[in-house]
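Just one protein chain is left out here, and the rest sit where they should.
The letters A and B name the chains in turn, as written, and every chain counts its residues from 1.
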Amino acid sequence: MYKRKIRGPLIEGNKTLGQITKEIAAPMEVTPGLWWYIAFFISSVAAVFGGYAIFITVNKGIGTWGVNNSVAWGWEIVNFVWWIGIGHAGTAFSIFLLILRQKWRTSINRAAEAMTVFAVMSAALFPALHMGRIWNVFYIFPYPNTRGPLWVNFNSPLFWDFSAITAYLLISASFWYLGMLPDLGTIRDRTTSKIKKAVYGLFSMGWTGSSRQWIRFESLSFILGGIAAVLVVSVHSIVSTDFAVGVEPGWHTTIFPPFFVVGAIFSGFAMVMTLMVLIRKIYKLTDYVTDNHMDAIARILIFISLIMATAYVTELFISWYSGNKYDMFTMFRNRVTGDYTMQFWGMIVCNAIIPQLFWFRKIRRNWIGLLSISLVINLGMWLERYNIVITSLSKDFLPSNWVSYSPTIIDIGVFVGTIGLFGAGVLLFMRYIPMMAISELKSVANIGTKKED
Amino acid sequence: MKKNGKDPKELKSIPAGQNENRVEENNIQFPDITERDIIKRGTSRRDFLKVLGFSFGSAAIMASCKRPVQKALPYVIQPPEVTPGKASYYATGYYDGHEYSGILVKTRDGRPIKIEVNALSSFNGEGTTARVQASVLSLYDDARLKYPAVLNKKQSWTSIDEQIIGELGKINSEGGEIILLTSSIISPSTVRLINEFGAGFKKFRWIQYDAISYSAILEANSICFGKAVIPDYHFENASLVVSINADFLGTWLAPVHFIPGYASRRKPDNGEKGMLRHIQFESGMTLTGANADSRKKIKPSEERILLTDLYNKIAEKTGAAKINGLTFREDLSELADNLIESKGRSIVVSGTNNVSIQILVNSINSLLGNYSKCIDLEQNLKIASGNDRKMEELVNDLGSGKVKALLMYNVNPVYDYPDSKKILAGIKNAGMTVNMSSILNETAGKAKYECPVNHYLESWDDGEIIPGQLSLSQPCINPIFDTRSFQDSLLTWSGSKINYYNYIKNHWEKEYFPHSDKKDFRVFWNESLGNGVFRYSLLSGKTLSFNKDALSSISTYKDGSTGDFEVVISESVSLGTGMHANNPWLMELPDPVSKQCWENVAAISVSDAEKRAIKSGDLIKIAEGLILPAFIQPGQADGTLSIALGYGHTNSGPVCTNVGVNLYSFTGMNEGTRVYGFACGKPENTHKKSKLALTQEHYSMEGREIVRETFLSEYIKDPSSGNEFHKEFESTHKTLYPEVKYDGFHWGLAIDLSACVGCNSCVIACQAENNIPVVGKDQVTRRRIMHWIKIDRYYSEDLSEPEVYFQPLACQHCDNAPCENVCPVSATTHSSEGLNQMTYNRCLGTKYCINNCPYKVRRFNWYRYTNNKAFDFNTTSDLGKMVLNPDVTVRERGVVEKCSFCVQRIQEKKLQAKLENRVLKDNEIKTACMQACPAGAIVFGNLNDKESKVSGLFRDPRCYHLLEELHTLPNTGYLTKVRNDKKLKT
Partner (left out) sequence: MTRTFKIGIFDDEMKFISSIRSLQEQKLQIFDVFTPYPVHEVFHLLKRKSKLPTAAYFFGLFGIVGTLAFLYYTSVISWPLNYGGKPFNSFPSFIVVTIVVTILTVTLASLALFSARSKLFPGRDNTIFDLRATDDKFVIVVDTNVKDTTVGEKAGGIMEEQGAIEVVDKEFENVEV
C-alpha cells in the first residue's frame, strides 16, 4: 500500500476497526433526534400533496397540466431530466472513482448510491404520468402479444430512454445492494434485538465474510463497476437523444449527449455535496467525511462548471455559425433575449458563474458556502432543462403555433411530491442502513495514518 | 347519378330517410354467422356448443370492458333501400331566410350526418359555407322546440289547430287585421300558399323581415330601375371590383355564390387580363378586405363623401352631370380612371344599408355600364326581400293595438329588432299571437301559441333563388320531435285537406312542368327531386333603363361623424345573424381574420389602442350597457370600432346563452332603413381583463418562407418567381436512407393559396366528417382547440395597413414524417399509399409526436370530451351524438389525433371501384375539406397518376412544400400566392 504525504489521512482520529463499526452503526442503534421526525413529517406531507396531484392527473387527464397543442411537454419532462441528472452522481462516484482507484470515495459512495436510487425512482415517475393512457403502459414492452404480434418502435428515442432508465434503475439498485451485503452482515452480528437480527439476517443473505465470498464479491463489484461505467455515460446520452433526435430548433443538435452527461454529473455531485454536508454536520461524521473530501468534490464542481460554460457558449456559437434561422431565433430571440430571458440568464449565473467561488479555499472549507452553492447549482440545472424543453417548443417553426407556457398547481404538486418522496427515502436510508461502506472504510482505515509509517 | 324520390305516403310509413334517392354504391353484405349456421341448417350439437361458447365468451368480454350500454332499436321490417354501413345521399336545398345553398345530405341508417355540395346546383359552385356545413348539427340540437304549446303548456296539434282556426275566424269576422310576419321567403309554393291563406281574410298583411336587412338595395333599385330587386353580381366577368364596406366573401348577400367566381379570377393562370383586381374601402378588417389588392381605411361616415366624389370624378370624365357634395380627403381620380378603363367589366358595391348610398352606387355602375355582364338585374338574387319601412310600420301598429292577430314564422324580433322592449310590448298587445320557429330563441314562449316547425332537413320545400333557378327540398329524416312544417300549418288553418308535399307537386305541375322537355309529369318530378334543382330560362331580353332622376331623389348629406368614435356592427363569418348561435361548431369556429371565438369583441385600431393605453382583452366601455373586451385589429380604421352581431342571446340554448353582447339593440333606423352602426364617445378602459379565446396569437411570419407570394407581373415573367427556394431545395437535397418508393397509389393534396379566401368552411366540414369534439372557451384559451385543419392568418409587418395571408394547415402527411420515427409504440406509421396514419388503439399519449411535428398539426385529447358533463356539447348529449360519422372512431381521452386525408373516404371509393372492377377515376375521392371549399382551392388525388389534377399541380412551378428544408417530404403542396400588383398609388 502506498503512503500519502500531500493529502491527510482518509479517515482522521486513528480509528480502530471496532470504532469504525461502532460509530457508523450508531445512528441505526439509537432512536433518532426530533429533527428526524420533523423532517420525515415534512417530506411525507410533500409526498401526500404529490399523491393528490397524481390522482387528479390520472383521474381527470393531462389537461390538468399547463401543456397545450404546441408545448406538449412541460414541467414533468423538465423534472424528469433533472432527477435523472441527479441520479447520476451515485454511480458516477462509485464507478469512476472505483476504476480510478480513488480510495477516498469509500466514505461517500454509499450515500451517493442511495441518493441515485431514490432520484431515479422519482424520475421514472414522470414519463409514466406523462402518458395520456397510463393504463396501457404495458404496450411499451416488446413482448409476444396477440395484436399481431405488434412489437414496439425500436427507432424511437423514447423507447431507448425507457430501456435505459429501467436498466439504470435495476443496475444501480443491485450495485448499491451488493455493496451493502457485508455491512448488513455486520449489523446482523452486532444487534441484540431478535427482530433486527431476523430482518438483517434475511437481507444480508447469509454473509459470513469468508475468503470465498470476499474474492467473488470483489470481482463482481469490479465487473459491475466496469459495465455500469458504460451505463453512466449512455443513460444520459440516451435521455439527450429524446431531444437531439427531434427536429425542433434548439433540440436538433449533436452537442447534446456529452453536454447532458456532464450536466448530469454536475447536478449529481452538487446534490451529493448537499447531502454529505448535512450528514456530516448532523451525525458528527467529520472524521470519515473530512474537509478533504468536500474539497475534492468542490474542485470537481469547478472543473465541470467550466465545461458547462463552454457548452453553453458552443451551443450559441454553432446556432449562429450554422446560419439556421430557426435555431438562431430560438437561441438569440427566445433565450438570450425574449420571453425566457430569466430562465436563460438564471441558468448561466447558477451553473457557470457562481460555482467559480469554489476557487477560494475558504469557501471550499466552509459548510454554509458548500451547502448554498450546491443548492444554487441544482437550481441552475433545473433552469437549464426548462430552457431546453420549453423554449424550443413554445416558439418553433410556424409562428401561427407559437404559445406561451405556464404550469398549473398540479404540475407543481407532482414536482413537490417527488421531492418529498426523495427526502423520505433518504431519511429512511439514514435510519436503517449504514450510511458508509463499513467494510470498505476498514480497508482504508490505515491509509495515510501513523500505523502505516 | 341519383334515382327518383318516393311517394310521401310510403315515405311517412317507413323509417326516416328511406327514399332510394341516393348515390349507387358497392353492395357490401354482412354475413351473419349465427343465422347461417343455426337457423338454416337446424341446430347440431357442435353448433349448440359453438353458440354456447360464443355467448359465454361475449358475456365475459362485455363484463370485462368498460363500454357504455348501447340502446339500439332494430328495424321491425328492414326497408329495402337501407344497407347497414352504406350512406344514402339526398339532394335538397338549404335556406334559413338569410343564406341559400344547393346541397346533398349524406345519411347513414336514416341519420343525416353530413352536408355536401350538390354539383348540379349552379348557384354555389363547388362548395358551401361553414354555416351550411354546420346546419346538420342544428338538427340534433337538444334546445329545439319539441312540441306545440299554448301559453307554454304542451297541447296536441289537433286542439291547437281548433283554437287557432277559431280565433282567426273570430278576428276575421270582427274585421280585425291579421299579420303574417316571416323571414324572407324564396319558395314560390309558399308564396302562393301565403297569398291564398291571406285571401281567406278581410284584412291580412304579409311582412317579410330580415335581421340583416338589404331593403336599401331593393328600394334604390326600384327608384333607379323601377324594380325592387337585389341584382346578381358576376365576379367571374369583372376585372375590377371596388367594394365599400361590403364583405361579399364573408357575409354580404351570398358569399357562397360569389366566392367561386371571385376565386376563379384570382388564379394567375390566364395572365395579366385574366386576373381580377380588387380594391376595398372599409372600416373594420373583413375577410373581403383581407383578400383585397388595395385596401383603404375609411370611417362609415366618410362613405357618402367617397361615393359622391367618385361619382363626380367619373361623371366629369364621362361627361355626365355632376352632383354637389364634398370631395373625399384623398384624390380619387386614379380610381376613377381605373374604373373607366375597365368600363363594363367592373363592379362597384356598397354593403351599407342606406338608400342614398345605394342610389349613388347604382348611378356609378350605370355610368360605367356595368349593368350588362357584371351586374344582372334580371337574373337577380331573391336572397332577401325584407322591407324596413313596413316592419317599422308594423311595430307601430302593434303598439297602437291595430293588429289583432300576429303569426310569426322563422323570425326572432325580440332578439334582433333594435327596440326589443317595443316589439315585446307589441306582441303582448296583439290579442292572438302564434310563433312558428324550429329553434328555441328569445321570441319563443312570448307568443300565445307555440307551433314549432321542422328543421329544414325534416321538411318538404322548394325555392327560387334566382328567377328560373328552382330547387326542391325533401325530408331526409322523419321529424324528430312533435313539430310540423309552417306550410302544413297554414294549409290546416286555411282548412285545406291537401298536404304541403302535394301542394308543391301541384304548383310545380302547373308552373314549371310546361317549361320542361319531359312528357310525363312523374318523370319530370322524379328527376327534379333526384337532382334537387330544375332550371329554365325566362329571359325577357329587355334591359332595364336607368332612371336619370334617381340621383335627385337622394337625401341631402348630413355628416354622420358626430362623436369621436364610430362603431361598425356587422355579421360575423361564424355566426351570421346569430340565428344558429346555439351550434357549438360555429360558436368555436374562430373568426377568419381575428382568429378569435366564443364571444364578440370590439376591434380597435393599433394606434387608437396605443393612444388610449388599451390592450387586447381589456374590457372597454363603449356606450351605456356596452362593455366588451377590446381586440387590437391591424388594419382597423382609426376612430372606428368593429363589433360582430349574433352573440348575447338570453334564451337560445346552453351554448350561446349569455355569451358575448347582443349588438342588435344598438342598431337603429335612419332614412327608413336599418343602420348597422352608431357614433359614440371615446372608449374607456375599465381596467378589467378577460382572457380571449384566440387560436393564433403571433401575426408575423418572421421572414420565413411559409406563405410564398409573388406579384402578377413577376409571375408572368417567371412562373416560379417567389418560389426560388423550392428549386434550390429540389436541386440540393440529399438523403441518408434511400427514399421509399410508393407503387400503386400515392395520395397528395394541393392547396392553391391564390384561390383560398380563408372562409373557414373546410374547418367545419372536417369537424363534421371526422367527429372532432368541441372543447369550450376555457380549453381554447389554453390553446387546445381540436380542429384538424386550421387556417393560419399572417400579417405583413406594417400593422396599420397590413397585407393578409391565409394558409390552410392540416397534417402534411410527410413521407419522412418526424412524428412516426419517435413514437415508441408504433401508434403512428406510414401506409403503403403514403398516408401518415394514426392508430388510436395503440396510442399511449406520450405526446412525443406532437413535439416532433414541425407543423404542430397533431391534437391531443387532454380530457375525455365525450359523455363528459364538463364538456356538454354535441359529443355528450345523446341527441347530438346522432351526427357522429360511424366511419370515424370517436377518440378516447389521452390519445393523439390528426388529419387522416379522410382515409375512410379513400377506402370507400377504392372498394367501390374494386367491386365495379374498374380503375379509380381522378377526382372521384374528395376529402371533406376539398369537398366543402367554395373556391376550389383544395385538390386531392393520386400523385403516381401523371394525368391526375393534383400531380399536375405538384409539377406546377408555383408548387412548394411547407418547411421543405427539413426534408420531411410532405404529400401536401402549396401553390404560391400571386397578388395583383396594380395598386392604388395614393
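Quick notes
Quick note on the criterion: a contact is a pair of C-beta atoms (placed from the backbone, for glycine too) under 8 Å apart; a residue touches a chain by one contact, two chains touch by 3 or more.
If you're wondering where the values come from, they're calculated on a predicted model, not measured in any experiment.
Per the touch definition above, the residue from A:32, A:51, A:201 or A:258 contacting the chain not shown is A:201.
In the complete complex, the residue from B:232, B:820 or B:956 that touches the missing chain is B:820.
Annotation: of A:26, A:45 or A:178, A:178 touches the absent chain (contact as defined above).
For the chain missing from the display, the contacting residue among A:40, A:96 or A:214 is A:214, taking the whole complex into account.
Although one chain is hidden here, its contacts on subunit A can still be listed: residues 16-18, 20-21, 142, 148-151, 153-155, 159-160, 163-164, 166-167, 170-171, 174, 178, 181-182, 185-186, 188-190, 201-203, 205-220, 222-224, 227-228, 230-231, 234, 238, 241, 438-440, 442-443. Touching the omitted chain from subunit B are residues 737-740, 814-821, 823, 826, 829-832, 969.
Note that in this section only the chains that are shown with their structure count from here on.
Subunit B contributes residues 696-704, 706, 779, 782-785, 790, 792-794, 807, 809, 818, 821-826, 842-848, 850-852, 854-856, 858-864, 892-896, 962-963, 966, 968 to its touches with subunit A in the complex.
If you check the complex, the residues on subunit A that touch subunit B are 60-63, 67-70, 72-73, 127, 130-133, 136-137, 139-140, 147, 150-153, 155-159, 162, 242, 245-248, 325-326, 329, 393, 395-403.
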